[in-house]
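A quick write-up on the structure given underneath.
Just one protein chain is left out here, and the rest sit where they should.
Think of it as A, B and C in the order they're written, each chain with its own count starting at 1.
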Amino acid sequence: MDDRAPDCPLSSQESKVTHRASRVVAVEAVAAALSEQLRSTASERDRQGGTPKRERDLIRASGLLSLSIPREYGGQGADFATVLRVVRRLANSDGSLAHVYAFHHLLLATVRLYGSREQWQEAYVRTAKEELFWGNALNPLDKNTRLVEDEKGYWIEGRKTFCSGANDSDMLIVSALRGNEDKLVVMAIPTTRGGIHPLGDWDNMGQRQTDSGTVVFERVTVKPSELLVSPGPFGNTFSGLRPCIAQLILANVYLGIAEGALREAKSYTLTERRAWPASHVSHPSEDPYVLQHFGNFWLELEAARHLLESAATELDSAWQSAEALTPEQRGNVAIRVAAAKVASTRASLDVTTHMFDVMGARATTAKLGMDRFFRNVRTHTLHDPVEYKLRELGEYALSGTFPVPSFYS
Amino acid sequence: MDDRAPDCPLSSQESKVTHRASRVVAVEAVAAALSEQLRSTASERDRQGGTPKRERDLIRASGLLSLSIPREYGGQGADFATVLRVVRRLANSDGSLAHVYAFHHLLLATVRLYGSREQWQEAYVRTAKEELFWGNALNPLDKNTRLVEDEKGYWIEGRKTFCSGANDSDMLIVSALRGNEDKLVVMAIPTTRGGIHPLGDWDNMGQRQTDSGTVVFERVTVKPSELLVSPGPFGNTFSGLRPCIAQLILANVYLGIAEGALREAKSYTLTERRAWPASHVSHPSEDPYVLQHFGNFWLELEAARHLLESAATELDSAWQSAEALTPEQRGNVAIRVAAAKVASTRASLDVTTHMFDVMGARATTAKLGMDRFFRNVRTHTLHDPVEYKLRELGEYALSGTFPVPSFYS
Amino acid sequence: MDDRAPDCPLSSQESKVTHRASRVVAVEAVAAALSEQLRSTASERDRQGGTPKRERDLIRASGLLSLSIPREYGGQGADFATVLRVVRRLANSDGSLAHVYAFHHLLLATVRLYGSREQWQEAYVRTAKEELFWGNALNPLDKNTRLVEDEKGYWIEGRKTFCSGANDSDMLIVSALRGNEDKLVVMAIPTTRGGIHPLGDWDNMGQRQTDSGTVVFERVTVKPSELLVSPGPFGNTFSGLRPCIAQLILANVYLGIAEGALREAKSYTLTERRAWPASHVSHPSEDPYVLQHFGNFWLELEAARHLLESAATELDSAWQSAEALTPEQRGNVAIRVAAAKVASTRASLDVTTHMFDVMGARATTAKLGMDRFFRNVRTHTLHDPVEYKLRELGEYALSGTFPVPSFYS
Partner (left out) sequence: MDDRAPDCPLSSQESKVTHRASRVVAVEAVAAALSEQLRSTASERDRQGGTPKRERDLIRASGLLSLSIPREYGGQGADFATVLRVVRRLANSDGSLAHVYAFHHLLLATVRLYGSREQWQEAYVRTAKEELFWGNALNPLDKNTRLVEDEKGYWIEGRKTFCSGANDSDMLIVSALRGNEDKLVVMAIPTTRGGIHPLGDWDNMGQRQTDSGTVVFERVTVKPSELLVSPGPFGNTFSGLRPCIAQLILANVYLGIAEGALREAKSYTLTERRAWPASHVSHPSEDPYVLQHFGNFWLELEAARHLLESAATELDSAWQSAEALTPEQRGNVAIRVAAAKVASTRASLDVTTHMFDVMGARATTAKLGMDRFFRNVRTHTLHDPVEYKLRELGEYALSGTFPVPSFYS
């Protein structure tokens, strides 16, 4: 099947920028090849769940872990727009791997945003050199992990849920409440540090290979140099870009999954579906209602794609501003990202639900696993309630106000 | 949990008809108890799939297999409205069992509609007396089974897909093409007849315990008295009620599943969900968007419920007309049924998709199996394309014409 | 054109109740004839606006003003279900006249609900005998009218907006704030009473002949026997039925207008529309997308019709309970009515917007005035925000609570 289907224009906007072209094409080719590899086993792995060790190693081997790291630190210097297109491309085949890959870059960005220059330079250099894979243990709503300080230093104790990609990771971004003040502290520690136990207890209806289960921390030592407190979360305007990146990653995973669903629906309809007798056409590709569905699918995804690309451009521009970022710039990014989130949520739920209307009853056989697209987006789109993103857009449209920065906005 | 939740008013219309009340209440109580039994294991059995032998025997033991059989033949003489409420009640807990239970009554009705008086009287009497469970092997779109006649008599040969409830059944309704003419013949034969092999190969994303797999027929003898050819399909107007019954069963299964989904969503939201921080309310039951979702869910199901009840009333009235049924009466039933089908399709997909928006991310754990509601309705609503039902409504609304009778209309 | 189009089954449920049949048929015939009369001039009168004096007199002459008055007081003793079907039938042709006709019955019911036995008996008897037409000046959100008491007695002073049907009325229901306490008092006074000045200033985008303008009160004397204070608003549970009646009237006006719109769309499509070239069919009645629209229109209206009929039945039963009405019964009515309101709001906006998609560009000529259907429902559906009705349904579905009685719930 043609990998450059009209529904997956990874590099559509790149052609104009000739001096970056060859590099981008190389990234795209690598991502496309990786995506195809993931695709061939995606349905089977969805059934099994568990840690996709082999596939995580394929990502490591692809070199794409250093994609967002600036070239001066040994990385490939890609902007977020490029990274997110790779995420989408992977999500075309496998929402779980796309998610943990994307979060790897979010966690690296977290060091950049929350940490000191020394901290993020080291993180960049080591990650690029050693091909480190970052996992997540930052969850502001889960208050069962504490950072304690005694005469011997810092240590963390507790358990944390929804730790995507913690299993088989090399580094972890961890959040904990400090002392008695309930002040959230974020830190970066090696996953091999003693006392860290990812339970591998993630068993979910969707995104089944993200390992978003529990990590137990048993008196885990933390070095002062591992605390990301300067500026830390909300320490300055720039640090407030983190939720924008996180949310835009989600949007790209949703869209990527839906693009993959459309690809399967198209292929199945063209090759397997029979025309419905009452349609009086010889092939479903002439059925007026099948065409209507495909028209809607494509239009929804196309509209979402534009919103996501626009948000990525805005984000890249804000990222360039770094510590000079103004609240208004940050607000504009947040609004574009919220728009991307809402649109991709709606489009992905719609496409993954109604893809079956074009494919028909026989496409529900477990052998094909076509329901995984819905289960993946339905699970992932619940990360935080889409209604409150829409409300933020409403406040902006009506009163011109920007979302108040939080871990979700 | 209160079994008479506002979303499941099984007997709402019964109270007025006092002389039938006690009997109906008894049926309802039996159905409710059976539904609760099915509910406790529904999620686990969804995971396993396969033939729900124990639960099929619970149905047998409930006495509900004779519900639609007239009292003079040993049954309980319930009208379709009552049978369909039982179907919905079972579907609240288990879409698969509701489906095979409902099709049992459809298949009995098939003997009544396609067969001679001798044939259906015998079917009624024996089914009531021996608690026979009927299974389906009638599939007009699958043309791989033939009825052959030679000097020794009739026999069938071939294989048939989507044979819901054939496993563990006592009697089968089978369709086959006759001779070289491609004329569809329907017959009723015992499942134990030599040469009948249900493969047990149903492994699907939804409705996983309907056993809707393949049945192989290896030179299966058919007695002349088993052929339902007088009047046979389309032999008279009355026989044309069969697709109406089949479609209205589907609608009731969809609605029943969605009612069950709403019940779970309600229970989970009240007891497990936490308020979203940005909502600034203390409990999700005060969240304006959660309430909006619940309002929509309830309204959609309530509207569908009215359409289904109305269609059942119309069907019962047509059934009473029997061989005196006019094409216009039959057309009116078909239109009410089509309306019920479209409305319940839409409502059930919407509720089972957006129930997660009120329950939140933690409700996606595989332990709860909440995605089975969506998988069940998504699978079952593909029985035939809903777009063509809507088109029939359009032809009626615009030109006043009724659907041309077929196996789907 | 056939007046008993499938979309307007005024008396569908009546046929079963033979002893009431002839009376109901008579009512229906009168209503149908009146509706046809209104229809022929509806578009032209929509352009002109103003008081439809001639048409109000047609209503007077029809005898339908006494429809809801019990037979023992000289009326026709119709239940609300029948009255509301007449309202809908009138709204098929003219939303404005349907509204003022329906509010006439609401205002009579207001005397029954808020007043003493002497008050409502007199109101019933005089209205039936003298063919009085009641108009509205009750508006709880408009606080610019006060009831003052001095040595000479009571008088009212102020101005009131949205006084539908006050012009050309014989009696008025007026609300005012009493003394300094902001306590709302309701009274029934003759429109001819000195000092009452309907300004005739209603000039609106829709419902243009409802005369919902301003009434000025200049020291208008009120007799003690005209104050409806026993029980008055919220004086007992029964009095709380008033908003249920008001809201159900609105729902029936919306549905009636939409049914009328569908009738016009059907007629125009069958006789005037040409097939679109790309459809490759010879007539729009074969166009798959035209049929889809008609299917949707019909289904939405049919679903709403069931919800409205069900609410009317519930209301009639509650009305029979009179002062013995329980809060739970009242709550059940309120919920059915809210469902009817939301469903008819959505359906009527949808049909009156998309009727143009089936009729095509030429149907937008001002000569046909087809936009009046949309303008009428869009105006009228803003009576109070539909979102809060949906929220009430949500509270009921989730927590089982009933709406708190108010002037809108």
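As a working rule, a contact is a pair of C-beta atoms (placed from the backbone, for glycine too) under 8 Å apart; a residue touches a chain by one contact, two chains touch by 3 or more.
No experiment lies behind these values; they were computed from the predicted model shown.
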Could you tell me which of A:290, A:312, A:361 or A:377 touches the chain that is not displayed? A:290
Touching residue (missing chain; options C:48, C:267 or C:364): C:364
Interface residues of subunit B (partner: the chain not displayed): 288-289, 292
For subunit A, residues in touch with the removed chain: 6-7, 262, 266, 269-270, 285, 288, 290-299, 302-304, 306-307, 310, 339, 342-343, 387, 390-400
What residue numbers in subunit C mark contact with the hidden partner chain? 141, 162, 203-206, 276-279, 289, 349, 353, 356-357, 360-361, 363-367, 369-371, 374-375, 378-379, 382-388, 391, 406, 408-409
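Methods note: only the chains that are shown with their structure count from here on.
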Which one of the chains is farthest from subunit C, going by Cα centres? A
Taking all protein C-alpha atoms shown, work out their mean, then name the chain whose own C-alpha mean is nearest to it. B
Return the distance between the CA-based centres of subunit B and subunit C, expressed in whole Å. 40
Quick check: how many Å separate the C-alpha centres of subunit A and subunit C? 52
Please set out, as single numbers or ranges, the residues of subunit A touching at least two other chains. 289
